[in-house]
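Here the complex is missing one protein chain, while the rest keep their positions.
And now, chain A:
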Amino acid sequence: MALNGDDEDYEWEPPTEAEMKVIQARRERQDKISRVMGDYLLKGYKMLGDCCDACGTILLQDRQQKNYCVSCQEMDSDIDKDNPALNAQAALSQVRERQLAAQTPEVNDGPSSSSSSTQASGSVPQPRPEHCEGAAAGGRTPLPPPAVPPPSAPVPATPLPSARPPAPPQSSVFSPVLQDAEEAVLTKLRWATAQLQSSASLEASIQLCSLISSCANSLRSLKELSQ
């Protein structure tokens, strides 16, 4: 069957384990969508001839003539579960990773805190930006340090300070560390606010808002610590 060029055929390799996991996850998600859609059909919803613009799933229509997309409105998205701002699990796993990484460098001074955290994050798997597929694989297998800058240009190195653990790990000297931490967080907060005001992209604004909320959370926890 001469359906394709020969050279493309020779380049094909069987999928790696990570990719198999992605395929498996996607298949399970599709099965779940079908099951939910079947339930809605039995409830009396109408299956329309159109697809959802965002995700391509078949649209359903309820008795009140309102269109309903199963995967957009009900299912967790494929990649949202890796965004620490939206999912507690992802945030928790990221906190643990940071703690693990910050144990290795013994010095945890204030001025070098940001640089050490940069170094620490360099060897720690980072969650990839939301719209990059394969984030599921990225969450499970260790990635090389992000040599490619995140595609969202207005928010460089966004996850770094926002995902900082609220409590500095195993440091006996609290106060100067806490102050430096507060200062750094406030700086970032100010910078994020400035960026948010000038931001034109929806994705970037969402990320900036999440950064601001995590900065606020960090500040609150730092204040609790200092009391």
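Structure notes:
Basically, a contact is a pair of C-beta atoms (placed from the backbone, for glycine too) under 8 Å apart; a residue touches a chain by one contact, two chains touch by 3 or more; residues count from 1.
The rule we apply is simple: contacts and distances are computed from a predicted model.
The unshown chain of the complex is recorded in UniProt as "Bardet-Biedl syndrome 10", chosen from "U3 small nucleolar RNA-associated protein 4 homolog", "Serine/threonine-protein phosphatase", "Bardet-Biedl syndrome 10" or "pyruvate dehydrogenase (acetyl-transferring)".
Among the residues A:Ile23, A:Leu92, A:Leu186 or A:Ala216, only A:Ile23 touches the chain that is left out of the figure.
For the chain left out of this panel, the touching residue among A:Leu41, A:Ala54, A:Leu92 or A:Ala216 is A:Leu41. Screening A:Ile33, A:Ala101 or A:Cys215 for touch with the missing chain picks out A:Ile33. In the full complex, chain A makes contact with the omitted chain through residues 1, 3-5, 8-9, 11-13, 15, 19, 22-23, 30-31, 33-35, 37-39, 41-42, 44-51, 56-58, 133-134.
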